[in-house]
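The structure's right below; bear with me while I get my questions together.
Removed from the display is one protein chain of the complex; every other protein chain stays in position.
Each chain gets a letter, A, B and C, in the order it is written, and its residues are counted from 1.
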Amino acid sequence: MSQHPFPKVTVWNEGKHEKISKEIRELYPDGMHHAIAKYLKEKGLSVKTATLDEPEHGLTNDVLADTDVLTWWGHMAHHEVSDKVVERVYRRVMDGMGLIVLHSGHMSKIFRKLMGTGCMLNWREAGEKERIFVVEPGHPIANGLPASFEIEHEEMYGEFFDVPAPETLVFISWFKGGDVFRSGCCYRRGKGKIFYFRPGHETYPTYYHPQVLQVIYNAILWAAPGSGPAIQTGHCPVPFEPLE
Amino acid sequence: MSQHPFPKVTVWNEGKHEKISKEIRELYPDGMHHAIAKYLKEKGLSVKTATLDEPEHGLTNDVLADTDVLTWWGHMAHHEVSDKVVERVYRRVMDGMGLIVLHSGHMSKIFRKLMGTGCMLNWREAGEKERIFVVEPGHPIANGLPASFEIEHEEMYGEFFDVPAPETLVFISWFKGGDVFRSGCCYRRGKGKIFYFRPGHETYPTYYHPQVLQVIYNAILWAAPGSGPAIQTGHCPVPFEPLE
Amino acid sequence: MSQHPFPKVTVWNEGKHEKISKEIRELYPDGMHHAIAKYLKEKGLSVKTATLDEPEHGLTNDVLADTDVLTWWGHMAHHEVSDKVVERVYRRVMDGMGLIVLHSGHMSKIFRKLMGTGCMLNWREAGEKERIFVVEPGHPIANGLPASFEIEHEEMYGEFFDVPAPETLVFISWFKGGDVFRSGCCYRRGKGKIFYFRPGHETYPTYYHPQVLQVIYNAILWAAPGSGPAIQTGHCPVPFEPLE
Partner (left out) sequence: MSQHPFPKVTVWNEGKHEKISKEIRELYPDGMHHAIAKYLKEKGLSVKTATLDEPEHGLTNDVLADTDVLTWWGHMAHHEVSDKVVERVYRRVMDGMGLIVLHSGHMSKIFRKLMGTGCMLNWREAGEKERIFVVEPGHPIANGLPASFEIEHEEMYGEFFDVPAPETLVFISWFKGGDVFRSGCCYRRGKGKIFYFRPGHETYPTYYHPQVLQVIYNAILWAAPGSGPAIQTGHCPVPFEPLE
């Protein structure tokens, strides 16, 4: 019934931490992207993965043309992402591709370009408890969730989060150390839908957490492209109505 | 894959104009609700109808409990809708039922209660041309639409429209007589999603217009209830975290 | 330079707790309204007070006609506020009067009427610590504030808060017991601006807290009426432009 019952997903991961750190590799032997991709496949989605070190970061024109929703995790190598690929992803978002930005992806070139702000925040790596509250219980990204859920150990991200006010704020996080954070933020840019989701530090098993995975899945369905009108702008010399 | 692949729809109509006016009856021999319901059934939805003159206006507890999305058309008899039924519909919206308010339904008791404002507007019955522009081409309610579409003859509704700023504004109307109108307005109240859609004066064949019907269909899919957490509020004497 | 350099404020208080409880009377010997009014007068505003037990709750037509911004605190006696006075306040908000709803005022008749939702929330009286974060540092309601500030002992209000998504969310609260709350919420209804501000339980000296008072003052300036067009709606038989 929906135009995109089975969105095609590309799970993008910088993929550096997993190579460098034995501890992280033990958590995610094939990289965080594989943990996410495995879950999404089990839910019935069509899923590819791509990483920084592949040619064109795995995001060729063909791959992007065949992607309905792109998920993005990056941290230590944002600057290594080529401007050309950023521009390519940007064009696809304008054209309707969904984009799910995960955790430290807040400082990625593509997210900052789409937001128009610095996108920085406060942070602390202390493995503290996070509790995520649903503040839009009727939103599709809240499907299947309880009123709140906990992540036992996570990096802290705290306000102020330097983004435009989200068009819809779905989640707010509580942290044991005394901070709060707007953890689930919906935006629209061009024809594309964007969702920022906070959790996912590389040293914790966050991408095995059932509610975290549920949110990513929900967000993908929400961000899948629709079949609204193409963006066509420019000179329109002939008016709809006579001017005399 | 969606929680509600086939939302159950109840199409509610005041149903008075069709009984009183021969001209309107010729346009809509079985009432506007049947024109809308027929289209929705052809699209594969499960559809009931209900009207003002039925016991409890056709909106019994059982009917509403079995309704995912309710569409509402009223005009000359808003005051005849019982406060008890309004309260019942309101409770269901809080609980997640979608509500699509059509045209003169802007002055219905239920819409005004949900908006918290007067909901009045400027109007003129002159059969003038309306052109509806999509201003959120990536929104699911714009699915299948062109950048703009026309209705040859409609009642004019003009700004100021006394509603809260819509959370998402999907359509803006142009009228030949010189007015504009926010014609497609999304709101969330409790767990329920609400969409106001402007066209639909009883003396014109608007509910046979393919794009108008497409919008109603799209809005129903958008407004269908999700499976987010129930709204449970009240006294929480036991904190999540120890207070000492 | 501003149209309303010195808004006239009416500080409304239910005023029941202070009469019943010796402890609360010791905190607020003349009632919470006097603590708030005293501060606002010191800031140079023109301030009146009004309470539930006065005739017409102190909110006569004359008083409201001479009020630019009304602040509202109520808790145990929401049901004693007459519907006639609620309607009168509502009309003034539609016409541009600002309304600052404080703490337990979230369940007042006037706030619920303006929101269109149940306005309930989770709560706990345990005197726990609250920390309030600014999430819109450029908003005038954040003037003079630090990035966050603490209230040592307060009643907890936790999500889900059953209101429409605020048009602008200015503050988020962290609570020691593990909850978060959207503590500063801006709305527009008719020509009126509304600000909900969370803190202010009657058993704590919250209305002596410098940042809490600063926020109330800022919100009054923000909510003061402008000089935009009056809301005039209805039949407009003569179009702006010729229809032929």
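As a working rule, a contact is a pair of C-beta atoms (placed from the backbone, for glycine too) under 8 Å apart; a residue touches a chain by one contact, two chains touch by 3 or more.
Since we're looking at a predicted model, the values are computed, not measured.
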Hidden-chain contact residue, picked from the options A:15, A:158, A:200 or A:225: A:158
Footprint left on chain A by the chain that the document does not show: 94, 113-118, 120-124, 126, 128, 156, 158, 160, 162, 164-165, 167, 176-179, 187-190, 229, 231-237, 239-241, 243
Hidden partner interface residues of chain C, rising order: 1-3, 5-6, 44, 96, 131, 134, 136-140, 142-148, 167-168, 176, 188, 190-193, 221, 225-232, 240-241
Residues in chain B touching the chain absent from view: 131, 133-137, 147-148, 158-161, 165, 168-169, 172-175, 178-180, 182
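Keep in mind that, in the parts below, only the chains that are shown with their structure count from here on.
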Cα-centroid distance, chain A relative to chain B, in whole angstrom: 32
Gap in Å, rounded to a whole number, between the CA centres of chain C and chain A: 36
Chain A, residues touching no fewer than two other chains: 131, 134, 136-137, 147-148, 168
